[in-house]
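With one protein chain withheld, the remaining protein chains of the complex are depicted in position.
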Amino acid sequence: MTISGAIVSMVAQGGEMGLVLLVAPLLVGYVRKVKARLQRRQGASLLQPYRDLRRLLGKEVVLAENASWLFRTAPYLIFALTWIAASLVPSFATGLMFSWTGDLIVIISLLGSARFLLALAGLDVGTSFGGLGASREVMIASLAEPAMLMIVVTLALIVGSTQLSTIAEFLRSGVAGLRVSLALALVALVIVALAENGRFPFDNPSTHLELTMVHEAMILEYSGRHLAMLELAASLKLLLTITLIAAIFFPFGMTSGDNGVVDLLGVSRGILAWGGKLCVAGALLGLFETVIAKMRVFRIPGLLGIALMLGLLATLLLYVSRGL
Amino acid sequence: MIAVLLGIFALLVVGGIGGVISEKAPVFVYVGSFVLTLLLFAGGLSALFAATPMALALPLGIPWIGAHFRLDPMAGFFLAVINLAAAGASLYGIGYGRHEREGARILVFYPWFLAALDLVVIADDAFTFLFAWELMSLVSWALVLAHHHAPEVRRAGFVYLMMASFSGLVLLLTFGLLAGAEGHYAFALMRATRPTPAIAGVALMLALIGTGAKAGLVPLHAWLPLAHPAAPSHVSALMSGVMTKVAIYAFLRITFDLLGAPPAWAAVVVLVLGGLTAGLGILQALLEGDLKRLLAYSTVENIGIIFIGIGLAMAFAASGVAIGAALALSAALFHVVNHAIYKTLLFFGAGAVLSATGEREMDRLGGLIHRLPQTAFAMLIGAAAISALPPLSGFVSEWLTFQAILLRPALPQWGLKLMIPADGALLALAAALTGGCFVKLFGITFLGRPRSNAARQACEVDRFSRAAMLAAAALTLLLGLFPGMLIDALAPVMRELLGVSLAKQSAMPWLSLIPISPARGSYNGLLIFLFMLVSTGLIIFAVHRFASRSLRRAPAWDCGFPDSNPITQYTGASFAQPLRRVFAASLFSAHETVTLPPPGDTAPARIEKTYPDRIWNMFYAPIGFAVGWIATLFNPLQFLTIRRYLAVVFAALVTLLIGLAIWQ
Amino acid sequence: MIALAGVLGVPALAAVLLAAIPSYRLSARLNGVASLIAFSAALSLFWSRPRGGPLIVVDDLNVVFIVLSTFVGFTTSLFSASYISHELQTGRLTPTYLRFYHAMFQVMMFGMNLALVSNNIGLLWVAIELATLSTVMMVGIYRTHEALEAAWKYFILGSVGIALALFGTILIYLAARPELGGGVDGMAWTALVGHAHGFDPALLNIAFVFLLIGYGTKVGLVPMHAWLPDAHAEGPTPISAVLSGLLLNVALYALLRFKMLLSACPGAIAPGPLMIVLGLMSLLFAGIMLYRRRDIKRLFAYSSIEHMGIIVFAFGMAGPLGNFAGLLQMVLHSLTKSAIFFAVGHVAQVKGTQRIADIGGISESHPLLGWSLVVGVAAITGLPPFGVFTSEFLIISSTFARAPLLAVGVVCGLLLALGALLLRLSSVAFGAVRGPVGPVEASYVPMFAHLALVLIAGVYLPAPMVAWFQHIAVLLG
Partner (left out) sequence: MQAISFDVAKLLAGGLVLTSFLMLYQVRLPAVLNVLALHSLILALAVAWQAHVQSEPALYITAAITLIFKAILIPEALRRIVEKLGIHREIENVTNLGITMLAGVGLVALSLEVMLPVTMHADLLTRTDVALALSVVLLGLLLMVTRRNAVSQVAAFLSLENGIDLAAAGAQGMPMVVELSIAFSVLVAILVIGIFLFRIRERFDSVDMQALDAFRGDRR
């Protein structure tokens, strides 16, 4: 790899990281907008999330009296972890420079780390709501994470790799064809994705003061820039999961960036395709959230259990019979 | 070799002296142990990389067998692991031992315990091995009984030594089988004669039971959560972090070294037990409210993970996929190292909490991050590492195990085809539950507001304890950042046991971890860490530079319902309630009863939870009951009249005569 | 011959002298000195062995037994010297009884040594009867209800046993007569074993049944064990130590002799399986019975039954390994069990009771004593680094290769016994201190000496001793 090549790929990697950061709030705004329109409301502007962030960043932080250093550093770490995870998912191009620093398992674990910190932060002030949020988050994660891993296992068994770029390229090439296991995995992944992002029917992303809240309960004590970091991390995570589903199951339109030379045409085509996929996914999410109602907390494990079972079934099918 | 033996002998001497002198004994014993274990650690490392195994035979024990010692790479590896953790524990002990009230009961046995641990791994014949094995049990039993006034400690000691002896006797049967009628007790002779498949199978199962009982494999784990917490904390650390690993060593030694290629069905058994152990262990840990018991249950879980790795290695070895076996075994051994480090760290932390507050019950702690900042930091690292969070070391071994599961070679057995993915799911479940479990441990103990006066007035522990904890935390981070180094160090062990080893990892670009091929999967902890540092730094800098930096302290908001009473915080039990409902309701038949007083009654509402220990009730209680029942049934035989006794003798005589008449 | 005179004559002479000396201090000392002389004489047997005759034989087998029994006799006499004076203070014994006690001690030593060196199976029987009678006297010496009952039980059961053994002995002679002709030779063991191949097997079989039941009663094999726990529990502690450490061995020695005889006759039943069954029964039964014991000495008495079971089992398994292990186990059991009884004696004196429920936390109130008890129990349950571990290792591993199910039975028995002893130990040695905490007055030296020997045997067995044992093991067949 030449020096110039290295610079180009660094730029490409950096550009990707910047791009996901930029797009994330927009996606949140877009989903909100879709939901508002479906409810026959005008809704806030697409750019409202950016405005919220700016406002929060400018505000003074009000910190609970007994908050520790963990409480203060957690938002930044959570944000950084989510950002890294998001940048490891191939959005418009596969095989970017640092894509091999981590595979799908790493991505899941990075999100897991973020959640670990968030749950701790929820417990730090010692309020009942924080504990409630952390406790439920842990319950959801305890099922969602294995389900996610089983999906990874399914993919890895089909492709022979846990490397997302490899998976995306393999599936794009069409060698795998349509498989029962893949379909099971898709259903499972969608369920898990909803749970991970605290969307309906697991959690309501736009409320406080509801006894069933999970994510919002944990960040109840946060304010100002800390809250901004957490909001941004949440939107990054939404972007990440949608991108992930897109990269695995709808890998068309992506460009390959592994040999150090990035053709601009491919990149722009990739970005367009990615944008299109986000739009469709966002619309579907908005539609889904409008149609469906939120679940009782103790019915959540059942749904997630189904996801886990689907993942396990997909894997078993692969082990037992190679054709499926 | 001689140096290692001398080192072990010196440990024995240190213990002996520690029992005799009274003044300054703790410092002498722990400093002595620290220095000696460091030396032994170096000895282990040198054996790991030595070209040929070192061996030595002494005319001890049974004369015609002699005492054989051998330091091959695997022994060297485990010697290094044991003594690394032991050095940490000794360092911790310098501080912790000072305010240990039953100090004298520990000082003698502590170095002996270390010596016995070391002896097990360098033993090269069945007698020496079992000698050291049982010695290890006996001495640790004495250590468990250090706080002997509590009845539950005595009960723990009883259950512990019973199970340990059971394990020793089962291993004795194993070796008896392997030694054959000619009495080939030396391992070299056992290696030379390959037993028939039937004998090998029986021996393997016996070895699994024998070592499993010591390692804490479900359902033979019942003693572990009783005994480990009962001991003083640095001893608990060693028991959990090291002694269980010695059992792993024994299993590997018998399975891969003495027996040769394991059969595929045995791999299925190991995988089933490993998966069960991992799952049940962590669920029990989640339900636990006692700091040290929680850690002990988590040890059970980690043993399960290690056994999953070993089971995979056995499966691959049986199917002839040597590189897969190497991958799986590397994962297992990596986990051995990891667990040795972070479990000792966590037990140190628990000990620090115990000595600072006198409390082990999490629901009476809280807010310790303010009072014990350094301990809290080290514990945070430990908790994150054991939850397999990148870029710490725990993640690496889990990642490697998954890579092994994902290899999917053509497997001959239906059992394997079913068990490997099922273990994958169990492993994933265990990993996720571990995260929850340690959020609970750290969150309830160190975060929030103090729930008792003891927690409110705690002070940071002494500098030796802190040094031990921080060193362990640094180690776990280092291993996470440079996992390739450990994988490379494991290569001689792999070559010894399996004949192949993974590719040299230090030669990989950017020090990445690429066990099989870059296309299959790779991981770079260092880069992830750097990314984290850079992006966190960047974002903090950016926010503080361009946005607000003002900050105000105020009472917690809590959605407008703040309550000044710390009792209203979530406790460990309430934190675990959703998980208890989800998992434990059916598995452990956990049960909740809520008593709400009728309106107008001022009595407090109560919630009571019960979860009977099913494994105890299924396996242990019946044995205890049966023994008690038979004992009661037979007891009247002590109180017969002389005439009746005579009748018994008479009956015996007549029976023998009748038998004789028939026989003739 | 001088050595033999030391082994036999000194106890006999001392018995007479002790019966005449009124001062108990002097007699205690004399008792020790006589035992020491007997012990040194026994040691000298290693170097100069007297030529045997029709009545007396000294060979490789019984030298081990003689040395062991004179050694334990010697240490016990030391222990007893410091122990018994305390009994006088508490008024449990009077000086007259003490005089009787010391004389009887030497009579018993004489009886046992005579049994061990006798070549004549009739003499053997007489000697064992003598030893039995003298111990009966000592068991009942406290003259409490329980002591008298124990002594009477011991007496009746022991007499029946000894009578049956005599019948067996006569049958042996009858079997041998056609081959050897009458006369003294017909009962000389050396002659018997040489011609055993020509004996009538059927008669030998009946004889062995009677000998097994008869001497087995004295060994304490289940179901003939009933006298043993009570005799151990109610007699003075030095006597418990001697009973467990010596008398059982002497009876076992007799049994072994006859076993050799039977194995030498091709048509006779194999004595091995019978011994294995009885041994295993004793092991398992004693293991179970240990659980409900409330008296600390009775507890360890049952442990003696258990160990005799193991030893008989090992000799029943036979083969060079089995016999070796059995011998080793027997020697180490004698040493360990007498050490435990020494410790228990101290405990009982300090606490003034033998009830387990009234004793507690000794490792705290008397660290040295408490830990010695712990060490003793660890040793007796077969944990390293103590010698019993070595012998149990050999027994189980060699058995498993030949008869796996039997080995499993032994393992179960060992675990049962361990469980029971451990349960009691954890309340006696650990936990809150219960009972008086006065100082220990008797001497620790014998106990330490025994434990040290057991420890050394666990780590290192001297090559000459091993060669010796191996030689005997081959002799035993």
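Residue numbering begins at 1 within each chain, and the chains themselves are lettered A, B and C in the order written.
We take it that contacts are C-beta pairs under 8 Å (C-beta built on N, C-alpha and C of every residue); 3 or more make two chains touch, one makes a residue touch a chain.
The shown structure was predicted, so the numbers you read here are calculated from the model rather than taken from an experiment.
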Sort by label and list the shown chains the missing chain touches.
B, C
Who touches the missing chain here, C:Tyr173, C:Tyr253 or C:Phe469?
C:Tyr173
Would you mind spotting which of C:Val33, C:Ala202 or C:Val440 touches the chain that isn't drawn?
C:Ala202
Tell me which residue among C:Arg99, C:Arg298, C:His346 or C:Arg424 touches the hidden chain in the full complex.
C:Arg298
On subunit B, where is the contact patch with the chain that was removed from view?
638-643, 646-647, 650, 653-654, 657-658, 660-661, 664
Counting contacts across the full complex, list the positions on subunit C that touch the omitted chain.
120, 122-123, 125-126, 129, 133, 140, 145-146, 148-152, 155-156, 159-160, 162-164, 166-167, 170-171, 173-174, 177-178, 181-184, 186-187, 200, 202-203, 206, 229-230, 233-234, 292-295, 298, 355
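Basically, only the chains that are shown with their structure count from here on.
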Viewed as a graph of touching chains, is the assembly arranged as a line, ring, star, complete set, or other?
line
Core chain by centroid distance, with centroids computed from Cα atoms only:
B
Which chain pair shows the largest tally of C-beta contacts?
A-B
From subunit A, which chain is the farthest off, judged by mean CA positions?
C
Distance between the centres, which are taken as Cα means, of subunit C and subunit B, whole angstrom
44
On a C-alpha centroid basis, what's the spacing between subunit A and subunit B, in Å?
35
Where subunit A touches two or more other chains, by residue:
none
Which of the residues in subunit A come into contact with subunit B in the complex?
57-66, 68-70, 76-77, 79-81, 83-84, 98, 100-103, 105-106, 109-110, 112-113, 115-116, 119-120, 122-132, 134-136, 138-139, 141-146, 148-150, 152-153, 156-157, 160-163, 166, 208-209, 220-221, 224-225, 228-229, 297-298, 301, 308, 311-312, 315-316, 318-320
The answer for subunit B against subunit C in the complex is residues 59-64, 126-127, 130-132, 134-135, 137-138, 142, 145, 148-149, 151, 154, 157-158, 161-162, 165-166, 169-170, 172-173, 175-177, 179-181, 183, 185, 627-628, 630-632, 634-635, 637-638, 640, 642, 645-646, 648-649, 651-653, 656-657, 660, 663-664
Subunit B contact footprint on subunit C (complex, rising order):
152-153, 156-157, 160-161, 164, 202, 205-206, 209-210, 212-213, 217, 223-224, 226-227, 229, 269, 274, 285, 288-289, 291-292, 321, 361, 363-364, 374, 378, 381, 383-385, 389-390, 393-394, 396-402, 404, 407-408, 411, 414-416, 418-419, 422-423, 426-427, 430-432, 458-461, 463, 466
